[in-house]
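My questions will all concern the structure given below.
Every protein chain of the complex appears in place save one, which is left out.
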Amino acid sequence: MAHYLVKSNGKEFDIVVKKSGDSFCVVVDGREQTVQFSSSGKSKSVMLVDCCSHEISINSNGYDNSRLVTVGGIEVELEIDNFRLAQLKKAAGNSNSQAASKKIKAPMPGLVLEVKVSSGEKVESGQTILVIEAMKMENAIKSSAAVVVKNVAVSKGQSVEKGDLLIEFE
Amino acid sequence: MAHYLVKSNGKEFDIVVKKSGDSFCVVVDGREQTVQFSSSGKSKSVMLVDCCSHEISINSNGYDNSRLVTVGGIEVELEIDNFRLAQLKKAAGNSNSQAASKKIKAPMPGLVLEVKVSSGEKVESGQTILVIEAMKMENAIKSSAAVVVKNVAVSKGQSVEKGDLLIEFE
Amino acid sequence: MSKPIKKILIANRGEIAVRIIRACKELGITSVAVFSSADRSACHVAMADEAYFIGEAPSAESYLVQNKIIETAKQCNADAIHPGYGFLAENAGFARLCNNEKIIFIGPKAETIELLGDKIQARKKAIEAGLPVLPGEEIDVSNASEALAKAKSIGFPVLIKAIAGGGGKGMRVADSAENFNESLIRASSEAKSAFGDGRVFIEKFLENPRHIEFQILCDAHGQAVHLGERECSIQRRHQKLIEESPSPVMTPELRKNMGEAALKIARASNYIGAGTVEFMVDSDMSFYFLEVNTRLQVEHPVTEMVTAIDLVKEQIAIAENKTLSFSQDDISCSGHAIECRISAEDPRQGFVPSTGTIQDYRMPSGPGVRLDSGVESGSEISVYYDPLFAKLIVWGKDRSEAISRMKRALEEFRISGLKTTIGFHRIVMENENFVSGNFSTKFIETEYPNYEFETADDKTIETAAIAAAIDRFKNESRINLQNGKSSRASISSWSLYHRQRNMKKFTGSR
Partner (left out) sequence: MSKPIKKILIANRGEIAVRIIRACKELGITSVAVFSSADRSACHVAMADEAYFIGEAPSAESYLVQNKIIETAKQCNADAIHPGYGFLAENAGFARLCNNEKIIFIGPKAETIELLGDKIQARKKAIEAGLPVLPGEEIDVSNASEALAKAKSIGFPVLIKAIAGGGGKGMRVADSAENFNESLIRASSEAKSAFGDGRVFIEKFLENPRHIEFQILCDAHGQAVHLGERECSIQRRHQKLIEESPSPVMTPELRKNMGEAALKIARASNYIGAGTVEFMVDSDMSFYFLEVNTRLQVEHPVTEMVTAIDLVKEQIAIAENKTLSFSQDDISCSGHAIECRISAEDPRQGFVPSTGTIQDYRMPSGPGVRLDSGVESGSEISVYYDPLFAKLIVWGKDRSEAISRMKRALEEFRISGLKTTIGFHRIVMENENFVSGNFSTKFIETEYPNYEFETADDKTIETAAIAAAIDRFKNESRINLQNGKSSRASISSWSLYHRQRNMKKFTGSR
């Protein structure tokens, strides 16, 4: 038996998994369901939840907690954690997630066409911060909130790879 | 530079391969051709022989000499050998191939429905030796030459796997 | 009054189950798959909305277990069962069982299946309805001398056929009195194992006939139409390999006559649903009733391609008690369609079944190409079921374009991991007699006696040889680099020779 806490898109699922013959008995937030899980070639599996069929593929890297699960072609990103461990983390006030991402990274490889802000500048939500050209199209990178620019990591004419730091906010 | 002897279906090719920049210079039975070879995902490659395009996949197992090469979807089985080595083998009168295959093996998994010959029996070319049921069809296994049966390795009603010995000839 | 169907259990597997699930999805009908232990991760299970385990791999323990399927249909509240082809598709008992359990059987009524499934009765009905038939009669397998006498009175060659048969199983030709008895026993035993009924009958065997069949659709309100013919003469051991529509020898007049004949037997047997009336056509273009297949055929897509009518959706509409939305005059055929059956068989080894796991699976596509497939990369082809796993269908504005397009599509198709009939179809598409339309059901045995043909020409073999040489050169260069040697010339031939001999011991390869 194992007990997990799965988070996705603001939702939490309390999931208990037990082996039950060839199948699994899965209790999701108190509701018990019978699940059959058959792997086929490569990363694909067929999962029957109380006989409802789903084509599944799961991309994970061992014990790392984030997963990209594809259900019938629809991608769902989620975090899975041992339930007790998740409780311990919560108790310990783990605040990793809040600390993160006051940075804008390049969403694609390309060429920086324009940088429209500088350090210390206040930007409004929706304001264009810089313009990147990729695949022959100009892409405006906009701010998603009202913030103050701490550091501009790139300059006009520079080539960037996907994931390169562009701008940091305060 | 390397020098090979390739055999397929009774044909022999004397092939010299040299690296030439990004390409290869290949001399086949004295004719020189320029070959570009690009591997793409998995086992597939695109091979341009003097700019004629071929989609290639090659199944091999390291140093073993037999290859199943697929050219634009058409399968070709062949043997490749180091040229000097092939000459040495010839000189040594290597007779492996002649010694082989006085046996009939199951061409598919199935059920032996009937055995129509017994040890010591003479069979004609084209005579039905046994009948195997597979995939709901009865398949008559016939002799490809006039031979004498040495040993019948299966009996009626027996299940066989692909490659199981069925009959040995003298 | 029509009653909408909301949930269909598909009592089948493979490409035809996938075909039916696709129709259900497009109609907004919930699809229910059933599966054996060999099919837990099969395409039809993954694609259906729901899926239920019904038993072990052998079909007698799963796909043929009527009670289990009925029980599953009741458990999941299915309104209807679609049997596909094969398995229970032409089993009158199963149709009756569905009826008793108030589940709609998507197919003709049990009585119709029973009547037409019995070849002797169907033949009688056809004669009554005024259809031309070949001389023939039922025989008693246990009475060899009487059987032989009957065969002689018809005149050799004769065709021995299972009375309960279909799909080429339990069918044998006897050329002469000498091989009559063995063929009779073989046909009867195959019939017994395939249909649980060893009865056979014999019929005059035409020397160079064409097999031409008509697709019919009949609603429950007395409307009946035909959707033109399919030419199915390219067969191997009475199993169709390539089908097309229209037939290269069809004339408007013959089509009218044969189509009317098809509708006559349909009406005489109170036919409801989709069905196929099969005929033999002699070289003088006279035609003879053969049998009625009371189900969807493997080759139904060629008719769909030329008529733009979706036969599975029409079957469902008829089962919903709807009236046909078109009359005979509304049906027009345009262009030309060809289907090649793609099976897990090795044509060069006499079409022996080939099993294994499909590695690469690259489907052909583009203009005018349709693939009905029940597998994908990673699928297992097991020994338990029919080796047919996909059907490649093309449409062209005329037969010539359809052939060119089929060639192109076959060239694009890639399957690795097992042997298939793709290469064989490529050869047939180049065959002069096929291209000219000049062929009969003897095509395969005449053109490819002993299945001797070469898929690879000299140029292709040379190209393969070059590829193997370059591949080995690259591997050796890599190994030498790994060993810190700058050139493979430093390995003597003798050491290579010994290394190879040692490798062989480990790999066990010949």
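Note that the chains take the letters A, B and C in the order they are written out, and that residue 1 is the start of every chain.
Simple rule for what comes next: contacts are C-beta pairs under 8 Å (C-beta built on N, C-alpha and C of every residue); 3 or more make two chains touch, one makes a residue touch a chain.
All of these numbers come straight from a predicted model, not from anything done at the bench.
*Asks:* What chains on display are touched by the one that is not shown?
*Replies:* Within the full complex, the chain not displayed touches A, B, C.
*Asks:* Which residue among B:Asp14, B:Glu55 or B:Asp164 touches the omitted chain?
*Replies:* Counting the whole complex, the residue in contact with the absent chain is B:Glu55.
*Asks:* Of B:Lys44, B:Lys89, B:Lys116 or B:Lys162, which residue touches the hidden chain?
*Replies:* B:Lys44
*Asks:* Quick one: which of C:Arg96, C:Arg362, C:Lys442 or C:Lys474 touches the chain that's been left out?
*Replies:* For the chain that is not drawn, the touching residue is C:Arg362.
*Asks:* Please output the residues of subunit C touching the missing chain, sorted low to high.
*Replies:* Spelled out for subunit C, the touching residues are 18-19, 22-23, 25-28, 47, 301, 304, 308, 310, 334-335, 360, 362-363, 365-373, 376-377, 397, 401, 404-405, 407-408, 411-412.
*Asks:* For subunit B, which positions touch the chain that isn't shown here?
*Replies:* Listed in rising order, the touching residues are 36, 38-42, 44-46, 48, 51-53, 55.
*Asks:* Can you name the residues of subunit A that touch the chain not displayed here?
*Replies:* 1-2, 4, 6, 8-9, 11, 13, 15, 17, 19, 24, 26, 28, 33, 35, 37, 42-45, 47, 49, 54, 56-67, 69-76, 78, 80, 82, 84-85, 88-89, 96, 100, 107-110, 133-139, 162
Rule of thumb we're sticking to: only the chains that are shown with their structure count from here on.
*Asks:* How many Å are there between the centre of subunit A and the centre of subunit C, using C-alpha atoms for each centre?
*Replies:* Their C-alpha centroids are separated by 46 Å.
*Asks:* From the mean C-alpha coordinate of subunit B to that of subunit C, what's the distance rounded to whole Å?
*Replies:* 30
*Asks:* Which positions in subunit B touch two or more other chains at once?
*Replies:* Expected reply: no residues.
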